[in-house]
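The complex appears here minus one protein chain, its other protein chains still in place.
Read from first to last, the chains carry the letters A, B and C; within each, the first residue is number 1.
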Amino acid sequence: QDEPLIFELGGWSKTGVDLPAASADASDLAGLTREAVALPGLSEPEAVRHYVRLSQKNHAIDLALYPLGSCTMKHNPRLNEKAARLAGFSDIHPLQPVSTVQGALALMDRLAHWLKTLTGMPAVALSPKAGAHGELCGLLCIKAAHEAAGQGHRRTVLVPTSAHGTNPATAAFVGYAVQEIAQTEDGRVDLADLESKLGPDVAAIMVTNPNTCGLFERDIIEIAKLTHAAGAYFYCDGANFNAIVGRVRPGDLGVDAMHINLHKTFSTPHGGGGPGAGPVVLSEALAPFAPAPWVVSGSDGLRLAEEATGPAAQAFGRMSAFHGQMGMFVRAYAYMLSHGADGLRQVAEDAVLNANYVKARLCDVMSPAFPDGPCMHEALFDDAWLEGTGVSTLDFAKAMIDEGFHPMTMYFPLVVHGAMLIEPTETESKAELDRFCEALRALAVAAKGNDKDRFKGAPHLAPLRRLDETLAARKPKLAWKPDPAGGA
Amino acid sequence: QDEPLIFELGGWSKTGVDLPAASADASDLAGLTREAVALPGLSEPEAVRHYVRLSQKNHAIDLALYPLGSCTMKHNPRLNEKAARLAGFSDIHPLQPVSTVQGALALMDRLAHWLKTLTGMPAVALSPKAGAHGELCGLLCIKAAHEAAGQGHRRTVLVPTSAHGTNPATAAFVGYAVQEIAQTEDGRVDLADLESKLGPDVAAIMVTNPNTCGLFERDIIEIAKLTHAAGAYFYCDGANFNAIVGRVRPGDLGVDAMHINLHKTFSTPHGGGGPGAGPVVLSEALAPFAPAPWVVSGSDGLRLAEEATGPAAQAFGRMSAFHGQMGMFVRAYAYMLSHGADGLRQVAEDAVLNANYVKARLCDVMSPAFPDGPCMHEALFDDAWLEGTGVSTLDFAKAMIDEGFHPMTMYFPLVVHGAMLIEPTETESKAELDRFCEALRALAVAAKGNDKDRFKGAPHLAPLRRLDETLAARKPKLAWKPDPAGGA
Amino acid sequence: MRYLPLTPDDRAEMLGVIGAPDVDALFADVPAAARLPGPVDLPHHAGELEVERELSALAAMNRTAGSGPFFCGAGAYRHHVPATVDHIIQRSEFLTSYTPYQPEIAQGTLQVLFEFQTQVAALTGLDVANASMYDGSTACAEAVMMAQRVTRREKAILSGGLHPHYAATTQTIAHAEGMQIVRQKAAIDAEAAVIDAIDEHTACVVVQTPNVFGVVTDVAKIAEAAHAKGALLIVVTTEAVSFGLLKSPGEMGADIAVAEGQSIGNALNFGGPYVGLFAVREKLVRSMPGRLCGETVDADGRRGYVLTLSTREQHIRREKATSNICTNSGLCALAFSIHMSLLGGVGLRRLAEVNHARARELKATVEAAGLEVLTPRFFNEIAVRTKGPAAALVEALLARGVVAGVPFSRLDPAAGLDDVLLLAATETTTSQDIAALAAALKAA
Partner (left out) sequence: MRYLPLTPDDRAEMLGVIGAPDVDALFADVPAAARLPGPVDLPHHAGELEVERELSALAAMNRTAGSGPFFCGAGAYRHHVPATVDHIIQRSEFLTSYTPYQPEIAQGTLQVLFEFQTQVAALTGLDVANASMYDGSTACAEAVMMAQRVTRREKAILSGGLHPHYAATTQTIAHAEGMQIVRQKAAIDAEAAVIDAIDEHTACVVVQTPNVFGVVTDVAKIAEAAHAKGALLIVVTTEAVSFGLLKSPGEMGADIAVAEGQSIGNALNFGGPYVGLFAVREKLVRSMPGRLCGETVDADGRRGYVLTLSTREQHIRREKATSNICTNSGLCALAFSIHMSLLGGVGLRRLAEVNHARARELKATVEAAGLEVLTPRFFNEIAVRTKGPAAALVEALLARGVVAGVPFSRLDPAAGLDDVLLLAATETTTSQDIAALAAALKAA
């Protein structure tokens, strides 16, 4: 059922908020005020219905498996939502006196302690607001460290071909030249190629580990050593930290900086596209360059280092206003406390177990990109098995919708043809995994059995059929406009 | 999609609640303990998914019009939910010292004040837990009053034929003989018939006003006078108070007792079947007999009269443990404060306006049971217009489901053949009413146009097709049982 | 007004369609004398901010159970409810739906009720449960009246261990319906006295375990005695968590089990809304009050659920109906069922064990503080004898920041047990809470 836009519901003179009449004297603003704002208002019943109806057009983790590789769509505990809404966290202002926010600062301090302990790294910058923002923060630290050491001439960053697009994007953004590192047959960084490219102009390497093929970089310690020997820093993309949390500390691998997507590993909700949070853990070498602000413990309690003075003198700057995504910190910390050191280790184990189980259950009907050896938290397939069927990765993914599942990540990583990257996460039960695998097996049989229309036309059972994305890009319609023929 | 029962999800050795290990010494309970409880547990992700999936199989006010006549399905403000969850209301015990619950008692006192003022009645018993419970409370007051006045021999209660089933049920329950009052052509109490039946054996009359035909009892004041003249009390069923709140005070009509469904007039959520709340307002004559407890104001604050002593000496007893549906009181009071005296009056006006609008928009394609004059908050149709179509009231109602609406109340009141009772409520917008009327008009055309299959097989688009209620009653299966062939 | 979607323009247009000059015309049937000329004498509408302020101010005048040491029980217990429970019951589709009379678009509510019924049956050790009652006390009254229907006898014997509010409610309601209620004298270990009172006019005996003084009793002997005289045994439980550890009513011979389900899934709420549990043996199902949900199939043969056997209900039976219950406590039953699904049998057992362990600690502590503990076998609540009136002690301890429990006199002033104090402990009670009580007792 089509849901009208709020602009079509007709409340141009309506409001759903009761406010006292103000003494509307705005005489001191003469000439500075606007005409009425032309936006519709909905009474509360209308608004509730509009949004509840719309919500039912969404897929969600709470409805079924959401196996988006690299996105880590796991269960979002409601306790965390409740905690984040405690007035003591939600109703405090970032600039009220620090003596009145000691609990908030303590929470940030404890969160930092957990992140540092879990990664084996001595420092963390909490303020980045998302993963890509964290990458930027990490590279800025590296840049600042090089400059402080008279190594400002290092202008190259090495990135594997399988990297997330944000890695080269961020490096280029900071003004680095990006050079690709080749990949081996078995989906890892080509050590020889890396070694050949590590020179005096290299500022850093950026490696995701486990990588985007869902594989652990076996030579990771060697990679770090070579990098450090070349005078470069090792940035690790922590998007897949979920796979190793509690079992491997990036600090033990020689990592200098790594962002952590709190929404992935520590389950703050994705919310239809954010907000996320991307704290960055830092090695001893990079720690002094972390951006302001951070929490400092003093004789009269906790306070904030907000300015580039004193211990923060070497800070490279500020990533955003205020102190970071506090609401996400509360949720992530609640998640950590709930799991504890033992539970977080189990998180990694179950995430990896679930992915390997899916891989094992599907490997005879689909083609794993790297059949040998275990995968980590996600199972990667290519589209070789679809050859000759006339069904594409996209078609197959859209047909999954009709089975009640969200498609997996498609066509990423770029190094695998027609890639299908399945990440079940640790919060799926065996029963749900079996249901999923059965559905995919049946689809695979159908795809090979010449049932092409079922796939080309998919989805059939979603609120809408396949959407015309080309039209959207060719003639962008990015805002509602009143019907020129009349209407509001 | 079929959702398994929790018993089929397999968590027989699982729990979704983490508890510390207890020192399990229960030696003092030797011989008094049971074996394990055979119930499945779900991890939290599994539980969330189960219930979220199930929820999507429900219709709700938040999704579309829910025009159940006499049930008053109106918008449930979320502010009220928030207020009821304030720890100061939700986390207090009914028996903690009264000095520690002064705010709760004050809220009950203020709620009572609003109810008394809106009804023009001097007293209210808050403790009844639902409408029927309120009816019982009212009749027990009446019985106690008669007994106190040496009129215990009055054993008859008069009830119109159009009454809610709960009215005669309650009267019979209390031991009264029920006698029906005839109805006039125009859907009101037949005054002559009433007068003829009012004798020295009559304890009370029970009249719903506005009545279940959606009509205001024009002779209501005369009815009250006749009743009082005969030494009987006037019990008013307040289920339809929504239609007159703020415009008419039952006390001014001569009512002696009336229950108020807080979930109807004051919008506490119906919650799939409760909990409700049914406070009873009482006249001067009945007030002394109200059941315990109630709030009393004293020199050192508020306290509770919980026992049949002192001012409560004439109380007829206790309707339930503790002090009533506090959670509902908070919601109802929030609703009252939000509307205020002016807004509540508007509630009645808009409820009546909306019903008359629906009646006007449908009267040419359906047959209103009482075409002349305005209706109150609900529009009543009979099935004369379906004659010869082969489509029944039930079929028509089920076809509404396919249009995205909940059916109206059917086959009630009993006095109208194939009755369809539509109550839109005041929280429907004109746009939604138009959408509803258009859908019903189109259905009416289809019904008359020989499109019988569409109706007989309806619903087609609901999570399930029509259910076999006969089978359910003939072979009652009221609990899940393990498959004898195996399984858990 | 934010909840009223009609605009003045809408109203004018709609009146035009209706053909009425103004809205007053629609109220023409109201006698002129009864038409209020304007709003009643109450405040006018207020914004959310203002309403929230008033309610928050009232809420702030109450001392919450969670704000310090707290030992009240006596029929309402403070337990920890997982956040998931409250989240789910607030979903629009559960919160804002009606009684599931149209099963095709109410399978969510109906399947939950079916699961709820199965859970309650398992907990009580009986065969069939209904879809919930208002609360434990009204469920108790309904059970007594049901016994009358089943046995065609008029007399009900209420044990002196039954919660006085339950006894009073049953007396009020069942008496109104014509029954003779024999309420035995309140006593700590009252259950033994019940047997002697049973005779051939007895429809039922009502015993509570753990009783209002916290005493756990194996009622099998009472069941035997009742059955020997053709009477039914009704077992009442006010602390549903005890089902995790103690012998179930069914196991001990109960014909009807009723319970207050608040402890599982529901907050204290100052006494309501709560949820009554009601379960019976298979053969009694058609005499059972309340709603029932049953399994069936749809037109395509798919499994589904409906309300069934409603010919027992008053909105259908009118004056021939036999129970007072009409609505149920749907949302509280949903909360109960979610919490129970999360716990599972394993979790409920552990929760019960934690409760019992906490109460053992409480008992040891108050004994060490010199108070006499009167409850010989307990689950999570004990009765103690106070020096002087319990109510005075509670006030004295309150002054020291401890809410020390419920004086029995609050429940039954006429019982002559003014020196009895009821104290409960749950998983939310900490050792610090108990230590604080001990310290306050010492100081008071």
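What we mean here is this: contacts are C-beta pairs under 8 Å (C-beta built on N, C-alpha and C of every residue); 3 or more make two chains touch, one makes a residue touch a chain.
Since we're looking at a predicted model, the values are computed, not measured.
K.L.:
Thinking of the whole complex, not just what is shown, which of A:271, A:311 or A:449 touches the missing chain?
P.N.:
Answer from the full complex: A:271 touches the omitted chain.
K.L.:
Check each of A:284, A:307 or A:438 against the chain that is not shown and name the one that touches it.
P.N.:
A:307
K.L.:
Using the touch definition up top, pick the residue from A:319, A:391, A:422 or A:440 that touches the left-out chain.
P.N.:
The missing chain is touched by A:319.
K.L.:
Pick out the residues on chain C that sit against the missing chain.
P.N.:
These residues touch the chain not displayed: 2, 47-49, 52, 80, 82-83, 87, 90-92, 342, 427-428.
K.L.:
Quickly run down the residues of chain B that touch the omitted chain.
P.N.:
Per the touch rule, chain B residues meeting the hidden chain are 13-20, 43-46, 48, 52, 77-79, 81-82.
FYI, only the chains that are shown with their structure count from here on.
K.L.:
Could you let me know which interface, A-C or B-C, is made of more C-beta pairs in contact?
P.N.:
B-C
K.L.:
Starting from the mean Cα coordinates of chain A and chain B, work out the distance between those two points in Å.
P.N.:
Between these chains, centre-to-centre, one finds 48 Å.
K.L.:
Report, in whole Å, the distance between the mean C-alpha point of chain A and the mean C-alpha point of chain C.
P.N.:
Their C-alpha centroids are separated by 46 Å.
K.L.:
Where in chain C do residues touch two or more of the other chains?
P.N.:
Counting only residues that touch two or more other chains, chain C contributes 1-5, 45-46, 48, 50, 82, 84, 86-87, 92.
K.L.:
At least two other chains touched by the same residue of chain A: list those residues.
P.N.:
Within chain A, residues 18, 43-46, 48, 52, 77-78 contact more than one other chain.
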